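The other protein chains are all here in position, but one chain of the complex has been omitted.
To keep things simple, chains are lettered A, B and C as they appear, and every chain counts its residues starting from 1.
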Amino acid sequence: MQQRRQLDEKQINRELLNGNLETPKWYYPVMGVLGVGVLIGFATILYMFNRGLGVTGLARPVYWGLFITTFVFWVGISHAGIMISAILRLTQAEWRRPVTRAAELLTVFSLLTALFFPLVHAGRPWRIAYWLIPYDWARGIWPNVRSPLFWDPIAIGTYLTGSTLFLFVALIPDLAILRDRTTGIKKTIYSMLALGWRGNPRQWQLQVVAGVLLSALMLPIFVSVHSIVSWDFAVTPAVEGWHSTIFAPYFVIGAVHSGVSAVVTMMCLMRWLWKWNNYIRPEHFDALARLLIIVATAWLAFTFLELIFSLYGRDAPEIALRELQMFTWPWNLIFITFLLTGYIIPVGCWLFKRCRNNIAVMFWTSILVNVGMWLERFLIIVPGLSRKQVFVYTWEGYWPSPVEWIILVWSFAWVSFLMLLFAKFFPLVPLFEAKESQVFTTEMKVGRATVPMVIRE
Amino acid sequence: MSKISILGLYDNPDSAADALDALSEAGFDSNNFDVLTGTPYPEGAFGEHVPQHRLFRFPLFGAIVGLTLSVFLTSTTQIVYPLITGGKPILSIFAMLVIMYEMTMLSAVITTVIGILFESRLPNISMNVYDTRITEGLIGVSLVCTSDKKETAERALNSAGSMEIKSSGR
Amino acid sequence: MIEVPVINNTEKFNSATNSLVSSTKEPLGGKLKLIFGIFGILSVIGIISLILKITTVGFDVKSGWGYYAAIVSLLLGVFGTAPMVAIAPTIAKADWHRPVSRIATMFTLAGISTSILAIPLIFALPPLVVGGIRRRSIWFDANIYTPHVFFGIAVIGLFLVGLGLLWVTSIPDMAIMRDHSSGWKQRLGKSLSRGFVGTERQWISLRARIGMMGTFYFMFLIFVHIIYSVCFSLELVAGWKDAIYPMYHAATGIQSGVATVIIGLFLFRKYWKLEDHIRIDQFWALSKLMFATTIFWFYFFICAFMIFWYGKSAINEMTIAILVNGPYMPVFIGTLLLSFIVPWWIIIWNPVRYSPWMLSVVAAIVLIGSVLDRIRLYVISWQVYSDEMIHKRYIPLDEIPENMIAPSIFDIGIFVGFISLGIFAILLATRFIPVVSIWERHQSILLTRHIKFHRTEVYAVGKPD
Partner (left out) sequence: MVAEKQSKFKWGMAIDIDKCTGCQACVLACQAENNIPINTEDNFKDARGIEWIRVERYWEGEFPDVKAKFIPILCMHCDNAPCEPVCPVYASYHTAEGLNVQVYNRCVGTRYCANGCPYLVRFFNYWEPEWPESLQNQLNPDVTVRSRGIMEKCTMCIQRIRRGTRKAKRDNNEVMDGDISPACVQACPTEAMVFGNQKDPNSKINKMKNDKRSYTLLDHLKTNSNVWYLAKVDEDMDSHSKEGGH
């Protein structure tokens, strides 16, 4: 039962802009620490460019390792945004409102980070920089449209552009609010960004229509992006562990699992750092956890289908692969950890209302989920390659080198750095949505009980 | 005769709605006055005329453009460089499908956003009078009229009990 | 926050109750009797042709059972998944489903035809050990009759759980029938409503039971779809390895289920005069569902096809030859058109989604499409099965037959007859169970309001949890 508090617009402005109009005292220290991490990361990347990929742990037959794993991981995280804002908008779920922007923001920044990894994992990234991006005019031969590695940038670019525009459109009314609260140079900048928003019925109506229409357009992109990423792996008949038809929906549902969990993590942080307790309420965590239980279970079902059908063929390479993946040290440990953190522990917690409403529990479980999902990608990619065919003749396992680990850590620092940077200048919770929910929800008396009501037009 | 814009501020929706009625009674054209709120209200909450929009045409147009572009790009790339890879046909339709799909969606999204800005008349550089308290919960009724109608307009706005009236020539 | 006036709904309640109860009461007019007669005769024809098929074809000629398997799978979709339209929104707490849910749930009664048809099929299915060697199967080293047993249990279980679901969701209406009718209906209502008088405790336990039964039904449904699709088509083709196939089967089943509900809704609304209970909102919501499932058809298809087309290994080429460009290519093209392209293109336009009859046309198209889809999937898998071939790593391209087999007269008889049997069962039930659940109708009367909002009027929905 949601305890509904009446908030007038002044209070909403004051509380939700507390990160923008004044600076919390933890802000600069945290940014400093993250900044150092980011710098170290970039230094490592430059070192790797300078020395060559020899500094990584990659070796035949495992030609793709931690970088591609992390790439898939971040693309997965990026599915949070549209999942929350589009699907829940189309199903008119009221509790989505405070979360949408943060989720879309996570989408944008995690996609930006994901794009780094195919770049740094390539043998000659500088060539990519001027041959493939933006497009290959240099040597008079255009990229191969048959290659999944060419589908990727197209799909991810589409998704990135789309969600950035989505983010901006939904940001305009709040920019207007900031414009009215600031002075001097800040005011001019915000006024330019706000495009002279006045808030007349036409603009509000378009704002609402835009939400629905853009969601409807982003949804197919959202599904296609991770399907295409999964096809990078699934289309190669040589790698038995990858050549499975279920990969596309399997990756998508897994991405939703990890993405929504990442949103939960972020909501906890927002609640703790900016004290937005009036807007991010336990009932939101409750709803998200219920959603996550369904998603996680579907994802587990796909996992088992994939496993069953890989063994169903009874081919020697497949069986060798699964033996390595599940029963051989250290993979067996990773496999168990993946099952525990990816499903068993979190869902086990979410089954109980007390855990669903407990912020700390939600925080840690959602982090566990993402640990598990990262391990899942690692388990798909690396063992799959190390036993890909009967001709594998080097049996040393691949293990990431310190350089790769540092770059993995860098990606996390980088994303949170960008998020905090954004949070300094723009509101993380959409103010107009918060105000709208004040207008569009009410209560009705049924006998003695009061039932929350939602207004539909 | 110079045009001026007048803004009346109200602290509750009903009086704003009254103000709109008063204005239309005073014989102003409903295209000339407007309600400014800091919150999206349900359509017609102030008895204003519900604006019409043609937003749905934009994505359709964009989709068509994107589709043609992508068909051109993918087919030319493969025809101009007829390099056989993996025994696949020179025009591999199913590989092209992916790219066509993505580019179609991309340009549909872009045109939609353009359409949104266009339809909601943004960016808006009109110098009409505005008040920052509107984003704090006050409701503004703004009006553009010729300067000789100023008194009638202000009377109408006052009749609905406005907190404050601002006006500016331009 | 705006004040919601407290108004008295009694007369609305009574009018709803009376009109809906009378929908079951009205005497068997000539037209209705005729309809009953037709469907009854057709069902008898179906049962006769089933017996004839078993006696004439026999269980050893595997290729003769392809169309039969296709029909069963179609019915699993058309009748079996229809209740999902009632279950899914209930779990998602949507408010549009209330007038629809009863009609959707009533399709569980049609499961009778599926359960009857399933039994001969069990005998037709080859055991796991063929010619002394164990064939590939998802049951790995289980007892050689495991799939037969499990499938039998699953189908019957699905039917029973469905009946349970129907009963649980209609207990309050039984109570209403008990109070507002006479004769056998009253007695039946008395016995089925189990003394339901609507105490707080009874309502709470009712809600819990509905949730539980719904979840059970869903799980059973997915289980049946997985077992059926894998054991009765995929495993019969040597080398066909397609992890997404069960999900594809379930998704397309749900698509046809939604289509069935739309058509049923349209007919009941028209001929039972339920216009003021079943509004446009319901069709609007169903159309969105339809749209989503239609796209899902293509998504799941392309997920599999892309892998096979790009992989280009011998096994992949065989799979494509069997599914797409083999002897059943025309059928496949028909499926692609009628299951995806045509309905998608029609339903994308807003006006269509507002008009019930246009929607039912789309639904009919989708149903034809899913018939073709099942034919393309099942007939060939029973056609290529042979005790020698099943142990090969994959079927060589030249071993795949050139031409498709046509359905026999018995198949057509079974097809028509058992669909009619299902419809007949539903029609019988409508004499006793109101086609729109009264208590949910009361709930929506209670929880939805048109309230004045300053100068306009808005539609507000209460969401208790």
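Simple rule for what comes next: a residue touches a chain if its C-beta (ideal position, glycine included) is under 8 Å from a C-beta of that chain, and two chains touch if they have at least 3 such contacts.
This is a predicted model, so every value here is computed, not measured.
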| item | value |
| --- | --- |
| Left-out chain, listing which of the shown chains it touches | A, B, C |
| Residue among A:23, A:92, A:147 or A:277 touching the omitted chain | A:147 |
| Hidden partner chain, touching residue among A:238, A:269 or A:301 | A:238 |
| Of C:315, C:331, C:347 or C:423, the one touching the omitted chain in the full complex | C:315 |
| Touch with the omitted chain, as defined above, among A:59, A:112 or A:421 | A:59 |
| Among C:39, C:107 or C:394, residue touching the chain not depicted | C:394 |
| Touching residues (missing chain, whole complex) on chain B | 81-88, 90, 92, 95 |
| Chain not shown, touching residues in chain A | 52-54, 58-61, 63-64, 118, 121-125, 127-128, 131-132, 136, 139, 141, 143-144, 146-150, 232, 235-239, 385, 388-394, 396 |
| Chain C residues that touch the omitted chain in the full complex | 310, 312-315, 317, 393-394 |
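Note that in this section only the chains that are shown with their structure count from here on.
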| item | value |
| --- | --- |
| Dominant chain pairing [most C-beta pairs in contact] | A-B |
| By mean Cα position, the chain sitting nearest the middle | A |
| Inter-chain centre distance, chain A versus chain B - centres from mean C-alpha coordinates, in Å | 30 |
| Distance from the mean Cα position of chain C to that of chain B, given in whole angstrom | 44 |
| Multi-partner residues of chain B (at least 2 other chains) | 41-43, 46, 86, 88, 95 |
| For chain C, residues contacting two or more additional chains | 306, 310, 312, 453, 458 |
| Chain C residues touching chain A - in the complex, by the definition given at the top | 1-2, 4, 6, 92, 94, 136-138, 140, 222, 226, 239, 241-247, 295, 299-300, 303-304, 306-308, 310-313, 316, 446-447, 449, 453, 458-465 |
| Chain C-facing residues of chain B, complex | 13-14, 17, 41-47, 86-88, 94-95, 97 |
| Partner chain B, residues of chain C touching it in the complex | 302, 305-306, 309-310, 312, 453-456, 458 |
